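All protein chains but one are shown in place.
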Amino acid sequence: MKKLIATLCIAFAASTAGAYTPNKIVVPDVEGYKTLKCDFHLHTVFSDATVWPTTRVQEAVWEGLDAIAITDHIDTRHQKMVKNGYFNKEKCDRNTSFVLTKKAAEGTDLIVIHGGEITREMAPGHWNCIFVKDNEAIVNNAEKFNDDHFKAAKAGLKEAHKQGAFTFWNHPQWNKHAPNETKWYPEHTDLLKAGYMQGVEVYNGEYCPEAHGWALEHNLTIFANTDGHAPFFYEIDYLHGEHRPVTLVFAKERSEEGIREALDNQRTVAFAEGMIYGREDNVRALYDACVKIVDVKHTWRSTDITIENRSSIPLRFSKAPGSEMWSYTRDWEIAPNSVQTISVRALQKDHKYQEITAKEVDINLYVNTYLVGPNQPLKVNYKITRE
Amino acid sequence: MKKLIATLCIAFAASTAGAYTPNKIVVPDVEGYKTLKCDFHLHTVFSDATVWPTTRVQEAVWEGLDAIAITDHIDTRHQKMVKNGYFNKEKCDRNTSFVLTKKAAEGTDLIVIHGGEITREMAPGHWNCIFVKDNEAIVNNAEKFNDDHFKAAKAGLKEAHKQGAFTFWNHPQWNKHAPNETKWYPEHTDLLKAGYMQGVEVYNGEYCPEAHGWALEHNLTIFANTDGHAPFFYEIDYLHGEHRPVTLVFAKERSEEGIREALDNQRTVAFAEGMIYGREDNVRALYDACVKIVDVKHTWRSTDITIENRSSIPLRFSKAPGSEMWSYTRDWEIAPNSVQTISVRALQKDHKYQEITAKEVDINLYVNTYLVGPNQPLKVNYKITRE
Amino acid sequence: MKKLIATLCIAFAASTAGAYTPNKIVVPDVEGYKTLKCDFHLHTVFSDATVWPTTRVQEAVWEGLDAIAITDHIDTRHQKMVKNGYFNKEKCDRNTSFVLTKKAAEGTDLIVIHGGEITREMAPGHWNCIFVKDNEAIVNNAEKFNDDHFKAAKAGLKEAHKQGAFTFWNHPQWNKHAPNETKWYPEHTDLLKAGYMQGVEVYNGEYCPEAHGWALEHNLTIFANTDGHAPFFYEIDYLHGEHRPVTLVFAKERSEEGIREALDNQRTVAFAEGMIYGREDNVRALYDACVKIVDVKHTWRSTDITIENRSSIPLRFSKAPGSEMWSYTRDWEIAPNSVQTISVRALQKDHKYQEITAKEVDINLYVNTYLVGPNQPLKVNYKITRE
Partner (left out) sequence: MKKLIATLCIAFAASTAGAYTPNKIVVPDVEGYKTLKCDFHLHTVFSDATVWPTTRVQEAVWEGLDAIAITDHIDTRHQKMVKNGYFNKEKCDRNTSFVLTKKAAEGTDLIVIHGGEITREMAPGHWNCIFVKDNEAIVNNAEKFNDDHFKAAKAGLKEAHKQGAFTFWNHPQWNKHAPNETKWYPEHTDLLKAGYMQGVEVYNGEYCPEAHGWALEHNLTIFANTDGHAPFFYEIDYLHGEHRPVTLVFAKERSEEGIREALDNQRTVAFAEGMIYGREDNVRALYDACVKIVDVKHTWRSTDITIENRSSIPLRFSKAPGSEMWSYTRDWEIAPNSVQTISVRALQKDHKYQEITAKEVDINLYVNTYLVGPNQPLKVNYKITRE
């Protein structure tokens, strides 16, 4: 380790953007789009977290992320932190953590998005506003209704949209908000109709199948975010290859505008703890980009298909209905960035291998790590011609 | 790296038994028994694998295993290998791989068990015989019935038992043997009645829920084995903390006899890919040894329970029925060898925290990584007194 | 990863003190003393670093350290940071980073020591004051002489000692202070005579052999510190087993007082980048605690000595003068926490092995990773009786 003074650290962040990403999350671009790895829900010491803004940049660069949004609590919790007196109220407001993060990212290619979290009791719960311009104005509007959580949140969301924000519902399943069941309240219908319910976190700390269902039903943009309060080295087991959860954004270009356009058009999937959650078209596009048949060999009794997993997303397959005349392994895996060969045979008779006489081998698989609905795996089919 | 000549390597194996186990599988002893990590299904170049016997010892020492059984195919597949002509038939027979492995383990504390695999078509499929004395005699008896897989296997098993062996059914779900469904055949009932069906592999390459069910129904000893043919460095992702599957044996003493007594009395569980599979009493004993409440703190509105996972077995909890009046996280995890705090609250009213007035907090959890039946998690209950 | 709110993070820190230390630095206790792993030079956002104080606690707990000192720059650099306006001058002073760190460590067993760094041009350069009571008083005294770096530093040190501090010279070799040669100035003699030069950093970013020499000459306490400004995950390659540099303190008890007593009596060594730097008595005591002969075997032509390295400190041996009649490997290593066997033979004649007739084998080794003076290895001798 070399002694680095503070200014050098920033230089280091800048130059390592491409070079030093030991635990890089590998996900290829999908057909027609760049695949961007994003975390749209992050806290700093400027609300109730324990992390200085620059650290958020260093963490993201270290993991090879494309974009982060700083979304400190802008209402009640924010007060608590600032009121404890360590920060100078003249200089610091609810936009300061973004300003400091943005500055720390200068010289890197990390995209930093201005955001804030409206933090209210259920309903409507916590809401993220990203692509905002001024959190102070949002809070000022919200605080007119401080006794009514719903009215306050709605007023805040209204102001956020006036600023051009994109807004979404955070962690619907959070224990404090959904102690025994995870519910959609009439207030959520209200916000949906108002155009404020543009997305939902399908993963935040844990998978929320209800949110996955609502996203499909109401055409909401799907998110997996960290909601990070502690530094990540402390929560994520990088030593064993673990990553932070990310929202994968399929963008026309790698820019703040590109991300916004993709969010507006629901081109995202959630990637967390080795699982993909999304809408079928997005999930299938990602699968097609990640998974390639790289070799096929035929013998009289088998067709051996070698499949490569070109991503950090594990593959866990199981046999799906529709190819009962073929025999192959019921459950199998392909680890991230590796290959595996599956042997397909004709169904045996009398426990003996049979010659394959068909012109085509036809297999159906569930991909149990790619979910297209609540606990519902993607189904894929491969037809392999035997010459 | 230092140049080591062959004889030094063996010395190194001996002395590292306790010292150099970087990827050690950590599992504590259970109440009243030693917990031994065992792999009862291993192949070498003396049947159809690609590994010289000494390597099997080095691998096991490196992972901190307590015991291995060498179970080369002793019938048809064995022939193929020896007949290719590289080995000297005068000197090598079906016990040679055991002899060489045993010799390689001298000076280490690894227990090496003599075994062999009867390799027949379904039914009855492949059968492991461990604690055998002479594989040649087993094959000689089996080969009298070479045209009838069942009779051949049964004759081999009979001879194995004459030698005092413990015998069990391997990988019932193996694709070649169970191409479209995993079945219990009348032949298996026959072998069960004859006393030869003493155990079954519930994990071999993949989990077999059917085998888990049969084990409970017929009081069979439960195994997770590797069936290793390649060297393990090549199949297991040690770099990211992966381990080989093992059978955990709860033995009165750490010895060959201790293992045998435990197998005879079904005191085992399977540990593979982060999951435990077993009979409820064994699974619960293991859970109680691994999982400890290390701290409890009370506030007016919560009881915060800190739980430590003292093992390499991950914990994934979900809320189970029976404590609807309490509110706590629906799904949570405790990684291997770490701790986690769960906050239990009284059910909210009007989305507000409630004071806890009860004398006792009572929570029910499913432990989704500890299965006590086919896809059926262990249920645990914690009652915490509030003073 | 689980969502953890800020208060839970602190609880987590507390309980993991013993449990979750994946990259723990392993060093055994030495004869008669506890070996404590300490970092006495750390910065936070309250001077010119980019890390919030709580993060310093989480990092230290994660690496299994026993003690840290917070030593923010208390003079010019401090001003820069606080004056930029983000902190509330009414609430924050030069002791605030210690107060916040101390609070974050509540519930853990990490020892947090109050400190500050006097930051002046050479001579006398930068000086650490630890075990201070009030940095404001130190600066107030120093600033009376703002135009004279030496007088200012000396006044600060005088006040620190009035408070009972222990003070030492930081990074004498730092490029800015020693651009082309590393020098001891008359000012340092002055401070030594005044009793303020109690120790010196022999490692800070790099090894400083000159400082090692001065420490021996003037009986100074030896330090290896990080001088951390960035978060450590960002500078240290934990993924490949790297650690932060630490000062190993041999203390009568594990407490703030125990550390102080050991520093006052020069019972420390520096441990950095796989090297130990110290005074011979301390270095030898550590070597004796870490390195054990665990097995000896004799043959007619060799004595095979198996040595265990019970620490995270690598061992690199080379043959030392004094045993020319014995033949053994010229250069060899024992990796951290592992064992190695060395074969000692009688010197060959005519390139043939000779029978060993001596009653005693006598080998001399340089331990190139344990330095007892500037670039000077520890020499060890083993006499092994042949029965």
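Each chain gets a letter, A, B and C, in the order it is written, and its residues are counted from 1.
Keep in mind that, in the parts below, a contact is a pair of C-beta atoms (placed from the backbone, for glycine too) under 8 Å apart; a residue touches a chain by one contact, two chains touch by 3 or more.
The shown structure was predicted, so the numbers you read here are calculated from the model rather than taken from an experiment.
Note on the undisplayed chain: of the listed residues C:Gln58, C:Asn141 or C:Ser327, the one touching it is C:Ser327. When the full complex is taken into account, the listed residue touching the unshown chain is B:Thr54, out of B:Thr35, B:Thr54, B:Asn128 or B:Gln266.
Interface note for the absent chain: among B:Lys89, B:Lys193 or B:Lys352, the touching residue is B:Lys89. Counting over the whole complex, subunit B has residues 1-6, 9, 12-13, 22-23, 45, 48-52, 54-55, 58-59, 62, 85-92, 96, 104, 171, 174, 204-206, 226-227, 229-239, 242, 244-245, 272-273 touching the chain that is not drawn.
Of the residues in subunit C, those that touch the hidden partner chain are 121-122, 173, 175-177, 179-180, 206-207, 237, 239-241, 324, 327-332, 335, 343, 345, 347-348, 351-352.
FYI, only the chains that are shown with their structure count from here on.
Computed centre separation for the pair subunit A/subunit B is 35 angstrom, with centres defined by C-alpha atoms.
Centroid to centroid, with C-alpha atoms defining each point, subunit B and subunit C lie 44 Å apart. Chain geometry summary: the mean Cα position of subunit A and that of subunit C are 41 Å apart.
Multi-chain contact residues of subunit C (touching two or more other chains) are listed as 2, 12.
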